[in-house]
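Complex shown without one protein chain; remaining protein chains in place.
Lettered A, B and C in written order, each chain numbered from 1.
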Amino acid sequence: MDKNPILRIATKILFAPIILFGLYVQFHGDFGPGGGFQAGVIIASAFILYAIVFGLEKGKELFPLNINLFLLALGGILYGGVGIASMLLGEEFLSYNVLGTSNQAGQHIGILLVEFGVGLTVSNVMIALFYAFADFKTSGETK
Amino acid sequence: MISLETYILITILSPLIVFLVTPLLSRNPNLRDLLGPLGGVISSYGAIEIMNAVLEGKIPKLDVLDIADGIKIGFEVTPLGAIFGLVASVLWIFAAIYSVGYMRGNQEKNQTRFYTFYAMAVHAALCIAYSGDLLTLFIFYEVLTFSTYPLVAHKQNELAQKAGRLYMSILVGSSVIFLLPAIICVWVLTGSLDMSKNGVLEGNLNPEYAPYLLAIFAFGIGKAALIPIHKWLPAAMVAPTPVSALLHAVAVVKAGVFTMLLILTNVFGIDFLSKTGASTWLIWLASFTLLITSIIAIYKDDIKARLAYSTISQLSYITLGGALASAMATQGAVLHIVTHAAGKITLFFVAGAIYVGAKMSKISELNGHGKSMPLIFLAFFIGSLSIIGVPPMAGSWSKFFLMLGAAESGHLFVLVVFSISTILNAYYLMEIPARAFFLKKDRDIKVKMPTLITIPIICTCFLTIILFFAMEPFQKLTSIMVN
Amino acid sequence: MISSSLGVWNYWVVFLLMMIGLFLVIGRKNLLKKIVGLTIFQTSVFLLYITFGKIQGGTAPILNNINNTIYSNPLPHVLILTAIVVGVATTALGLSLVLRINSEYGSIEEDDISAQDLVDYHELIETNKNVSAKFKK
Partner (left out) sequence: MTDIIIKNLPILVVICPLMMSLIVVLIPYNFLSWVITLSTTFITFIFSLLLYQEVYLHTSISYALGNWAPPLGIEYVIDKVSIVPIIIISLISFITTIFSSKIMPAEINSSSISKVYSLWLLAIAGLIGLVTTGDAFNLFVFLEISSLASVALVAMGGQKDKQGLVAAYNYLVLGAVGATLYVIGVGLLYGITGTLNLADLSKRIAEINDNKALIAGFGFMIIGIMVKAAVFPLHIWLPRAYAYAPSAVSVLLAATATKASLYILARILFSVFDISDTLIINTLQYVILPLSILAMFAGTIMAIFEKDIKRLLAHSSIAQIGYITLAFAIGTKASVAAGFIHLFNHALIKGALFMAITSMSFYINKRITINNLSGLGREMPITFVCFVICSLSLAGIPLTAGFISKLYIIKASISADGIWIAMLILASSALSVVYLWKMIEALWFHEGPKNLLIKENSLVYIPLLIITFLNIYFGLDASLVVNSSFEASEQLLGARK
C-alpha cells in the first residue's frame, strides 16, 4: 500500500482538511447539524486513512496506543466533570447553566465542553477499534 | 429463687454448651466424655424444676428471638412438653455414659464429632419439647434431622452413606413438602402461629377440610414413622448403638410423636376432633401400622432391626392414642411416651452390649449365652416385660390407660388391635431371653463386657420398675393437660 | 390517499427489516452472519423511531430562523443517535468475539464450535471420573 505515490500524496493533502472539517462539525453542533458523535468519527477517519495508506506502524507512530487510551478516558471524564462541576455549584447533575455568568452563557459553555468530551471519546474509540482489528495476530493476542 | 425462665435456659442451653465445648476438648478424651453425663445431669435438674412448676399450674414462657413481625423463636412449656423434656434429659445421662463405654469398647473412629452432634441432637429435642409456637417447633424439628445425619452416617462407609441418604430424603422431604405448608395453612387460617390448650382451629376451619389438613400434618411428621414414611427407621439402624438407643428410642422418634400429639391436642383440639371425626382415618392407619410392623418384627433375625420395627409399632400406639380423641386415650398416649422410652432404651442398650461384649448381632446366634451375660439378658427380660405391659413394670400403666381410652371413645375394635399386638410383642421380644437361657450353647465365646455399659443398663432397667410406682406425678401432669 | 398509505408503508418496511434481521440471527449458523442480522434488526428500530417522529409537513428538526416553521419531533432523532452508538458498540464487541473465536476454534460455524465444546466437556468429566474412581476403594 505504501509504495503507491498517488494515494500517499492524496492522503497528505487530504489529512488536514478532514481534521479541520471535523472540528468545524464539532463546534457548530449547537447551531447546525453536528456535535460530538459525528465530529469524532470524522476525525478518527482521518487517522485511520493515514494508517491504512502509510501502514499500521506509521499510524501508531502518529497516534500511539497509550495516548489513545488516555484521551479515550479523558473524554468521558470531561463529560462527567462538567456534570460534577454543576453539581458542586449547587444545581443538579449536568445542569450546566450554572457554569456561566448567565443561563445562556452557562448553557453555551456546558454544551461545548460536553460535546468536546464526546468528540474526544468517540474518535479515540474508533481509532482503538481500528487498531484492535488491524493488528489482531491470529495467535490469539488479547483484546 | 431462680425464675422459671432461667430453668428453661438451663435445660436447653446445657446440651448446647456441651455441643460447643466438646470439639475443643478433643485432646483429652476423659474430660470430653465427662461432659456428656454432666450436661445431662444439669439439664435434668432444670427439667425436674420445670415439671414441678408446671405441676403447680404455672406456664414458664420465654421469647428468645424476634425474626420478623409475627415470627419469633419462643419457648412455652406445656405439660406434654415438660414430660418429654424430662424424659429426654434424664435418659441422656444414661445414654451419654453408655456411649462412652460403647465407643471405647468398640474403638470407634472420630468420637469427638460423634459427641458434638450427639449433644446437638439432644439440644434440638429439648427445644422441640419446650417450643412455644409452631414455627419454633418446625425450626428445631429440622435442626434435629440435620444434627442426627452425621450420627447415622457415622461409619462413612458405603452402607452408612446409603442409609444416611434414605434417612435425609424421607425426613427432610416429608417435613418440607407436608409439614411446612400445613403449619403455614394454620398460620393463614388462624392468623398466628401460636397453639392453645384445647386447639386453635375451632372456628377457623370448616370441618370437611379437617381430615385433609390432618393428613398433611400426619404425613409431614416423618419422625412419627407411620406406614408409608417409616422406612428411614430400620435404615438408621446402621448407626452405632448409642445413636439408635438415645435417638431412635428416645429423642428423634419421641420428637415425632410429641409433635403429632401436640398437633392433635393443641392445634386441632380433642373435642374438635371428636366432634368432626377428622382423625378416624388416622386410627385405621395407626392400627394398620401397629399390626404390620409387629408381624414384620417377628421375621427379623437381627436384634436391632427387630427392635426398630418394634419401635415403629410402639410409636403407632401413641399416634393411635392421640387419634382416638378421648381424654383418657391421650393420657395413655403421653404416659406411653415415658414408659416406652425407658423400656426401649434398655433393650437397645442390651443389643449394643451383646454386640460389644460378644460381637453377636443375630438372634439365632444367641442360643445358650444367658449364663455368660446373665445381667444383660435379665435386663432385657425386664425391659421387654415393660414394653409388653406386664403389671409390675411401668408399661402396664400406659397400656391400661390406652385401652381405657379406646373403650371410652367407643372404638371397640381398637381394644382387639391392642390385645393382638400385645401377644405379638410378647412373642418377638420373649424369644431373645428364651433362646439365651433355655437353649443349648453351640459355641462358647469369651465375653468382655466394659463396666461403663452394664451400669446404665441396670439403671434404666430399674427405672422401668420405679416408674411403675412413681407414675403419680406424670399422671397428674397428663390430667392437667387434658382438662 | 398516498400520504395515508405512506405512513403504513413505512411500518411495513420497518417490520420487514426486523423479521429479516431476526431470521438471520436465528436461522444462520455462521456467527458473522448472525452479527449482520443483529445489525439489520437494530437498524429497523431506528427507522421505526424516525417514522414516529415525522410530523406531516414538518422539516428536519434543525433550527432555522424563519419563524413558525413546523419541525418534525426532534426527540426520536436524539434517541436514535444514542441507539446508533449502542449498535456500534454491540457490533464491535460481536466482531471482536468472532475474531477471537475464529483464532481459538479455527472456525466460526456454530456446528464445529459446539462439537468441540461437547468433546471438551466430556473430556473434563472423564478425566475427573477416573481421578475420583482411583480413590474409591
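Methods note: a residue touches a chain if its C-beta (ideal position, glycine included) is under 8 Å from a C-beta of that chain, and two chains touch if they have at least 3 such contacts.
All values derive from a computational prediction rather than experimental measurement.
Peer 1: Over the full complex, note down every shown chain the hidden chain is touching.
Peer 2: Missing chain, whole complex, touching shown chains: A, B, C.
Peer 1: Hey, which of B:17, B:34 or B:185 is the one touching the hidden chain?
Peer 2: B:185
Peer 1: List every residue of chain B that touches the chain not included in the displayed model.
Peer 2: The missing chain touches chain B at positions 65-69, 71, 138-140, 142-143, 146, 153, 156, 161, 164-165, 168-169, 172-173, 176-177, 180-181, 184-185, 187-188.
Peer 1: In terms of residues, what is the contact footprint of the unshown chain on chain A?
Peer 2: Looking at chain A, the ones touching the missing chain are residues 69-70, 73, 76-77, 80, 83-84, 87-88, 90-97, 142-143.
Peer 1: By the contact criterion defined above, which parts of chain C meet the unshown chain? Give residue numbers in ascending order.
Peer 2: Where chain C meets the chain not shown: residues 18, 22, 25, 31, 34-35, 38, 41-42, 45, 48-49, 52, 75-76, 79, 82-83, 86, 89-90, 93-94, 97-98, 100-101, 104-105, 113-114, 117, 120-121, 124-125, 128-129, 131-132, 135-137.
Methods note: only the chains that are shown with their structure count from here on.
Peer 1: Please report how many Å separate the Cα centroid of chain A from that of chain B, as a whole number.
Peer 2: 79
Peer 1: Based only on mean CA positions, could you tell me how far chain A sits from chain C in angstrom?
Peer 2: It comes to 25 Å between the two C-alpha centres.
Peer 1: Return the residues of chain A touching two or more other chains; collapse runs of consecutive numbers into ranges.
Peer 2: none
Peer 1: Which residues, counting only chain C, touch chain A once they are in their complex?
Peer 2: Its residues touching chain A are 62-63, 81, 84-85, 92, 95-96, 99-100, 102-104.
Peer 1: If we count contacts the way the header does, which residues on chain A are in touch with chain C in the complex?
Peer 2: 31-33, 37, 122, 129, 132-133, 136, 138-140, 143
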